[in-house]
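A single protein chain has been removed from this complex, and every other one stays in its place.
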Amino acid sequence: MELSESVQRGLQSLADLSVFDQSGFQVLVDASFRSLLSSHADPGVLDQPEFKRIDQILLKQSHTAATTFILEAVKQNADKSTISSCLEELTFSAERIEIFYSAYQKHKKELGRLLASIGRRAPQINDVSWRLQYHTKNGQVDKVNEPFYSISLNAENEGSSEDINFTCTVEQLQDLVGKLKDAAKSVEKASQM
Amino acid sequence: MLLVLSDDHKEHLAFLPTVDTAVVGEFGRIALEFLRRGSSPKIYEGAARKLSVPVDMVQHGVEGLMFLMTESSKHMISEVDFLDSVLALGFGDELNQMLLQLYLQHHSQIRSILSQLPSNLPAYQNLEWRLDVQLASRSARQQVIPALTMRLLLTRGSDSRSDHSIRVLQADPSTLLHLISTLEAALAAMKTSHSRRILRNIK
């Protein structure tokens, strides 16, 4: 895992016993995870009694470095050995590595989901509804007399959902279902490797 | 069921008996051609010059024929009803028979053209799919997210001047299974006795 100079400096001061005592370290690690995971930005995340005697600039640097490190670790899906070797290089004590790793372990899944939710994707189909109708006549033609389906696909994209409506005859629906079944078959085949 | 023809319509069609039956046949051909492809005033002019009559007259004659054909096709009236309706125009027997032949030969085609007219919802045309697996993104390396990417081809209107719309969608495997089961239920609904009864009875 590559870390930029500023992150390395911030983490080094985080490892420094003279800057962060044991409880301060614990609180900062928790605050870093919390500030990443909470649903709203909390500017007072660093207003803790444990940080009163720490230089605010240093504190903010360490916080930035810690959040960056956490995000990078989750992004690379880092395991314990990677994280501990990385932190050891930055003069973290074994105890502090353990504290950090246990917190990381606890929040990793949630953070992973947060990172995975960033990106672009085609609209996701969520649901489908259908209606079978019988077309008898319209303004232009009498005695049409054929059944057809109205299909509505509910798709979701970036939080907003939309319906895709279309009609199809019975044969067309059979074609559609056949193709979807083909797809399902190949998905199943892919799962058995 | 008889067609009720308006006076204007009768007047327009009154031009037909004045020309040769072969010309009427040609008019019928032109009328059908226009139904399929849209009209063109050049042909009217050419015909008017040949027959040495005003362009209006030719145009009215052809359009009257078009209207007669579409109306009778719309209601899908029987042979006898058609003849009875045309009788009101007071044409000769030969001309009536000719019109009947024209109607009988082309009514199914005219119906299919008419059925494409209404402003319908987009109709299913085709579906293409592929299985994708997202392996990494800018914010997360080492992912494995399988998804089925589908390209749904929809058309609106008739084939000749259709406007295709293409939707690209994704579905995860469990949703795919759900889609299949729901749509299979839809197909099964076609075979229930209820819908069969309706299909049988509404004719």
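First chain written, first letter: the chains are A and B, and each begins at residue 1.
By our rule, a residue touches a chain if its C-beta (ideal position, glycine included) is under 8 Å from a C-beta of that chain, and two chains touch if they have at least 3 such contacts.
One rule holds for everything that comes next: contacts and distances are computed from a predicted model.
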item	value
Missing subunit (named according to UniProt) among the choices "Prenyltransferase alpha-alpha toroid domain-containing protein", "UBC core domain-containing protein", "LSM complex subunit LSM3" or "Coiled-coil domain-containing protein 22"	"Coiled-coil domain-containing protein 22"
Identified contact with the non-displayed chain, of A:60, A:80, A:106 or A:137	A:60
Touch with the omitted chain, as defined above, among A:84, A:126, A:150 or A:169	A:126
Residue in contact with the excluded chain [from B:39, B:175 or B:195]	B:175
Residue, one of A:4, A:91, A:105 or A:133, that touches the chain absent here	A:4
Residue of A:16, A:72, A:142 or A:175 in touch with the missing chain, whole complex considered	A:72
Interface with the unshown chain - residue positions in chain B	133, 135, 138-139, 144-147, 170, 172-175, 177-178
On chain A, residues whose C-beta touches the chain left out of the figure	2-7, 9, 35-36, 39-43, 45-46, 55-57, 60-61, 63-64, 67-68, 71-72, 75, 109, 113-121, 124, 126-127, 154, 156-159, 161, 187-188, 190-193
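Rule of thumb we're sticking to: only the chains that are shown with their structure count from here on.
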item	value
Separation of mean Cα positions, chain B and chain A [Å, integer]	50
Complex contact set, residues of chain A against chain B	74-77, 112, 115-116, 118-119, 121-130, 132, 134, 136, 138-145, 147, 149-151, 153, 155, 164-168, 170, 172-177, 179-184, 186-187, 190
Partner chain A, residues of chain B touching it in the complex	74-76, 111, 114-115, 117-118, 120-124, 127, 129, 131, 137-143, 145-150, 152, 154, 167-173, 175-180, 182-184, 186-187, 189-190, 195, 198-199, 202-203
